[in-house]
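I have placed the structure first, in the form of structure tokens, so that the comments after it can refer back to it.
A protein chain is absent from this complex, but the other protein chains hold their places.
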Amino acid sequence: MAQHVWSKRLTVRLFWLARWLLFGAVVFSPLAALLLASSQALSEGQSAWLRLMFPSERQFTLLLRSVGLSIGVAVFDLLLGILIVCAVWRWNRCWAWVRWMPLALLALPPYVHALAWNDLLYWLTRWTGLFSPTGVWVSGWVMAMAFLPVGVGLALIGLETVAPVLVDAARIHHDDMTTLWRVALPLAGPLLAAGGSLIFLLSLMDYSVPSLFGVNVYALEIFAEFSASHEPVRAFLLATPLLVLSAVTLFTAQRFLRRSAHLPVRGGSPWSTPPRWSSGFTLAQYGALAVWAVQTLLPLTTLARLTWTGEGLLSTLQPALRELVFSFGIAGAAALLSLPLAWFLLDGTGRRVQPHALGWLLFLPVAIPAPLVGIGLVTLWNRPALNVLYATAWMPVLAALARFAPLAILLTLAQQQRVDPMLWDAARIYQANDRHMTWRVRLPLLAPGLLAGASLVFALTLGELGATLIVAPPGQSTLTLRIYNYLHYGAGDVVAGLCLVVVLLTLAAGSLGVLALAWGARRDAVSELQ
Amino acid sequence: MSKIEIRQLSKAFGSVAVLNGFSLEVAVGERIAVLGPSGCGKTTLLRLIAGLEMPDAGEIALDGKPASVPGWVLPPHLRNVGVVFQSPALWPHMTVMGNILFGLSRLNKSVARRRAGDLLTALALDGLAERYPHQISGGEARRVALARALAPHPALLLLDEPLTNLNPELKEMALAVLEDHLERYKPTLVYVTHDHAEAHRISQRIVTLDGRRPG
Partner (left out) sequence: MTRRTSLAMWNLARWLVVLCCLLLAACQGSEQRQVVVYTSVDQVYAEPILKEFEKQTGIRVLAVYDVEATKTVGLAQRLVAERANPQADVFWNGEFLQTLFLKEQGVLTPTTFAAASELPSGYVDPQGYWAAFGGRSRVILVNTERIAPGDEPASVFDLLSDRYPAQTVGMANPLFGTTSTEAAAIYAIHGAEEARALYRQIAARGVRILDGNSVVRDQVASGQLAWGLTDTDDACGAIKRGAPVKMIFPDQAADQQGVLIIPNTVARIAGGPNPETAQQLVDYLLSAAVEARLVEINWIQVPTRPLPATVKPACPVGSEVRGMNVGFDAIYQSRETARTDLQEMFMR
């Protein structure tokens, strides 16, 4: 009996170890390689490089500017997201489609958004003289537009955590505005804050948009250093303040997640009848919807216009067909593989896993600049013994997983927080076996979060450049690489055509996810209310 | 005081018709209990009266004025109604006292606090005022939900199995508090329960929903 228990414990522990080793190997290996390279360099007499970890006065200014810009972008996007969600609640209860559509635009690199806005701003400047085509405000606006899909998507997820019965209970006593401020928003707060942290991190790491509008940010300083010194270790040490900031942000976000509401939520609007907002709030919603419409339509119409006046979509697509297939293959593989990673990490003993106080460490790899991730992977995998994987299509997949798998885990964790803990306990009581519980209970309950995470990984992988460039196998290239090449060349019509194809295919993929979710929601629609 | 008139009320969720041509009249101050098998539409009926759902057909009038018709409902907070839901539905970010005071914001603060405190004492919840919902038991949460519904002295009380999970002693105490409140303030009451004895004790009339034809 004792031996039986011992062997069971050993199996569980081995499995636990295997899970964490897999996660570590996939997500943390670039960071580990960089840390190893850093310690080697320092031990070889480069200790003077340590001062790079502490910003100079000039660098501190850049850092403050980066942080300020990113906070502004995160707050603005979240506010707009909340307004848009409140507006959508008022109009249409069948808004499952709307939920995932914004993600399709995530596949467009921020740079493409920036170019579309740059053109518009130039014309506005010429006609009105009121706008400046450069500067922090313009840069912040365009970054907010580029990440607005994330803001809307996360606001949707966050506000959905509010249990309808809690909203109902509040509506008995107060009007819908009071219910929103005193009940819905506070209850959604933890997830909204976690979402805001995510947008903060994404914009902190981006240099392409600020650079286009003449704004120097800390991320650009890192690349300037890398470009000049060719030393990944120096760039990594210089990135330390960003890593520290990201760690603080992730720790805070993770603490918010621990405080999420525990009542079961089926998803969808928590308002049983359409809410009635005050006129001022409704006006603000119209404003937010207008911004969202412009943010969606501007790059799409610019793309469509350029494609229409150019060579034609098919002739643009034909030479890029191979890159198209390769890009979608990598994005699909990264999205699919992020699922078991998220699954394994959240699969304790079948119990609902509480976020650990040190859980924020899981997400730290998100903060590493993309080319450094690539260099870390090359350092690790470019060895004769591991050559079977190196220089294959698996390297860009690993790069995408290292960068974005933690985001899938974050979204799945958020989904898990929304599920009534008693549901896990009940399943453990009544399950026939582990597989029975996994397929019939745990997977369906976590499916929305897993799908959301996989979709996010898919969209971000499609637009990934910095790490892919370093690890793409010879003879293979991604659509993003081709888009940036043509951007540089000035073939705006070709770029537009390729971007349009990316958006349409991502929309199609997103629609499939929406159908699946809507089907799941319809299946459970009635039972609670009878 | 609240008179309820329900005429040919119908409500479906998807393809499932929960209520079909249901009619009922409840006089001012009358106390009715609603009985019926699971899934027959008792909770849906309560939610429709509260204004939390919109009817597909038919009408609900309160004190002779239309309150719910297809396409429009009078907002719940304007109906002077108190509701206890099937689950306690306590807001997790507010203390027990905060949950009760939420519906008393129109009163003077000290009056509101006193009223809430009296109810907590009556329901044997002394000492729990500053605790959060996750720090109290299921039975205590049920009693807090009842206190929250009674505190504003609403003209219409809608109680959906409010005493589930209470042991006999606490159930007796809660019923006594409820009866005392009904005696003093004479609200109209619609009480959903599976317990026939409870239904006979608390109500003057019993309405049965069988899920097949109008009650």
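A and B label the chains in the order they appear, each numbered from 1.
Heads up, the rule we're going with is that contacts are C-beta pairs under 8 Å (C-beta built on N, C-alpha and C of every residue); 3 or more make two chains touch, one makes a residue touch a chain.
Please read these numbers as outputs of a predicted model, since none were measured by experiment.
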Checklist line | Among the chains presented, those that the missing one touches | finding: A
Note to self: Please identify which residue in A:Ala169, A:Ala342, A:Ile375 or A:Leu479 touches the non-displayed chain.
What the structure shows: A:Ile375
Notebook entry, point to check: Which residue among A:Phe223, A:Phe251 or A:Phe281 touches the omitted chain?
Noted result: A:Phe223
Checklist line | For subunit A, the residues touching the chain missing from this view | finding: 4, 7-8, 11, 15, 18, 58, 61-62, 111, 119, 122, 133-134, 208, 211-212, 214, 216, 220-221, 223-224, 226-228, 230, 232, 235, 340, 371, 374-375, 378-379, 382-384, 387-394, 433-435, 465-466, 469-470, 472-475, 477, 481-482, 484-491
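Here is the rule we use: only the chains that are shown with their structure count from here on.
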Check: Just curious, how far off is subunit B from subunit A if you go by their C-alpha centres, in Å?
Finding: 43
Note to self: Which residues of subunit B touch subunit A once you look at their complex with the stated criterion?
What the structure shows: 13-14, 16, 18, 38-41, 43-44, 47, 50-54, 73, 75-77, 81-83, 85, 87, 89, 91-93, 102-103, 105, 134, 148, 152
Margin query: Per the contact definition, I'd like the list of subunit A residues that touch subunit B in the complex.
Written below: 163, 165-166, 168-176, 182-183, 186-187, 261-263, 272-273, 276, 522, 525-526, 529-530
